[in-house]
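A protein chain is absent from this complex, but the other protein chains hold their places.
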Amino acid sequence: MSAPSSALRTGQDPYHLGHAPATGVPEYTGHGAGGPAPKRVVVGYGFWLFILTDVILFASFFAAYAVLVHARAGGPGPRDLFDLRTTEIETACLLLSSFTCGLASIAVARRSLLWTEVALAVTGLLGATFIGIEIHEFARLVAVGAGPDRSAFLSAFFTLVGCHGVHVTAGLLWLGTMMAQFRAKGFAQNIRHRYLCYSLFWHALDIIWIGIFSGVYIIGVLMQ
Amino acid sequence: MSSQYSDEDFDAGSRVGEDHVAGQLPHEPPAGGVRSELTGYAIGLVLAAALTAAAFFSPGSQAIYGPGIVMAVVVLGLAQVGVHLVFFLHMTTSPDNTNNVLALAFGLIIVSIVVFGTIWAMYHMNHNMI
Partner (left out) sequence: MTLLGKLSWQALPLTEPIPLYSGAAVGLILVAIIAWVAIRGYLPYIWREWITSVDHKRIGVMYCILAWVMLLRGFIDAMMMRAQQAVAYRAPGFLPPSHFDQVFSAHGTIMIFFVAMPFVIGLMNIIVPLQLGVRDVAFPTLNSVSFWLTCAGALLVNISLVVGEFARTGWLPYPPLSELAYSPGVGIDYYCWAIQISGIGTLMTGINFVTTILKMRAPGMQYTRMPVFCWTALASNLLILAAFPVLTGTLAMLLLDRYLGFHFFTNTAGGNSMIFMNLIWAWGHPEVYILVLPAFGIYSEVVSTFSSKPLFGYRSMVYATMAICLISFTVWLHHFFTMGAGADVNAFFGIMSMIIAIPTGVKIFNWLFTMFGGTVRFKTPMLWSIGFMLSFMVGGMTGVMLAIPPADFQLHNSVFLVAHFHNVIIAGVLFGIFAGYTYWFPKAFGFVLDETLGKWAFWLWNIGFWVAWGPGYITGLEGMTRRLQHYDVAEWHPWMVVAAVGVLIILCAVIVQIAQLVVSIRTRERRRDVTGDPWGGRNLEWATASPPPPFNFAVLPNVHDQEPYWDMKIYARETGHLATPEPDYQPIAVPRNTPTGFVTAFFAVLTGFSLIWHIWWLVMVGLVGAYVTFVVFAWRDHDEVMIPAEEVARLDRANRAARTAALQQGALA
């Protein structure tokens, strides 16, 4: 039985499943038998699980929306209210911000403070633009009497899309904190792990937005 | 029964080398340099943008058979999710990633059960109420 210490030194995950050994790791692993995984793997996996629970939360709002989409109480429906041009701009902002978040990941791996802060700032600006547009859209709906208290359909819409917006806002707050932490503490290991979690979060929000603009906006306008 | 063991067999200190809860190990940037990483993200961006544009474009256009547009939007959305997972979240089929893929599969199963179970049950309930 050879020592698996080389596995842990290369930072590979001894907990991969399946019968093939992880890349570069001797036969000790393969069934999760190499000892506790490195911290980066543990932190990343834990946050990935959190992201999945967030997806399930959105699924419950989505289920309620799917049931209530036709409960309009005689009021306006998707075709009367949704402007797909606005949605396109919001989608572009969020998709680009996902890209710049990826650029920031590259900069963090290269330990470049300048490019990290620049990429994060652009990500933040794009995210803030998204929120601004969304708030504007919500205000417009309320002004024409299509607020969340008008009907069950609108309650469900505002909750589903609004929950996503609250998550993005929280993400912006986190982003600001991360930018400050990079400046104050440099590229310490726990800061980098925290940034890994942040980028997972931001990408996941974009994935959820795909579900929203496809399922709520586009299909809403199509199906009426 | 125990003769297969020896004095060094029960104590992992001699096996693991360094004894730690969760290793404080350096994480090297993936091999290939900045260019290959940038390319990965750029391809992801272009693909996602193309799929998104197609999804927004399809309702008004005549390009897709009318009753199939909803399914097309759904499929385009799933494709975009796939692009995000592969290019932005670096999900691979390597054995290192299997736990992550399994967790994702578990989440998707639960989401399907909750969403479709709700729609199915509520549709029947609403139907019987009217």
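Residue numbering begins at 1 within each chain, and the chains themselves are lettered A and B in the order written.
Here is the rule we use: contacts are C-beta pairs under 8 Å (C-beta built on N, C-alpha and C of every residue); 3 or more make two chains touch, one makes a residue touch a chain.
If you're wondering where the values come from, they're calculated on a predicted model, not measured in any experiment.
For the omitted chain, the shown partners it touches in the full complex are A, B. Residue A:L68 is the one among A:L68, A:L94 or A:V216 that touches the chain missing from this view.
Along subunit A, the points of touch with the absent chain fall at residues 4, 13, 15, 28, 31-37, 41-42, 45-46, 49-50, 52-54, 56-57, 59-61, 63-64, 67-68, 71-73, 148-156, 158-159, 173, 177, 181, 184-185, 190, 194. The chain not shown here touches subunit B at positions 1-2, 5, 7-16, 19-22, 99, 106-107, 109-110, 113-114, 117-118, 120-122, 124-129.
Convention: only the chains that are shown with their structure count from here on.
We define each chain's centre as the mean of its Cα atoms; on that basis subunit A and subunit B are separated by 12 Å. The residues of subunit A lying in touch with subunit B in their complex are 1, 3-5, 8-9, 11-13, 15-18, 20-23, 30, 35-40, 42, 45, 48-49, 52-53, 55-56, 59-60, 62-64, 66-67, 84, 87-88, 91-92, 95-96, 98-99, 102-103, 106, 109-110, 189, 192, 200, 203, 206-207, 210-211, 213-215, 218-219, 221-223. Every residue of subunit B that touches subunit A in the complex is listed here, in rising order: 12, 15-18, 20-30, 34, 37-38, 41-42, 44-45, 48-49, 52, 55-56, 59, 69-70, 73-74, 76-77, 80-81, 84-85, 88-89, 94-100, 102-104, 106-107, 110-111, 114-115, 118-119, 122-123, 126.
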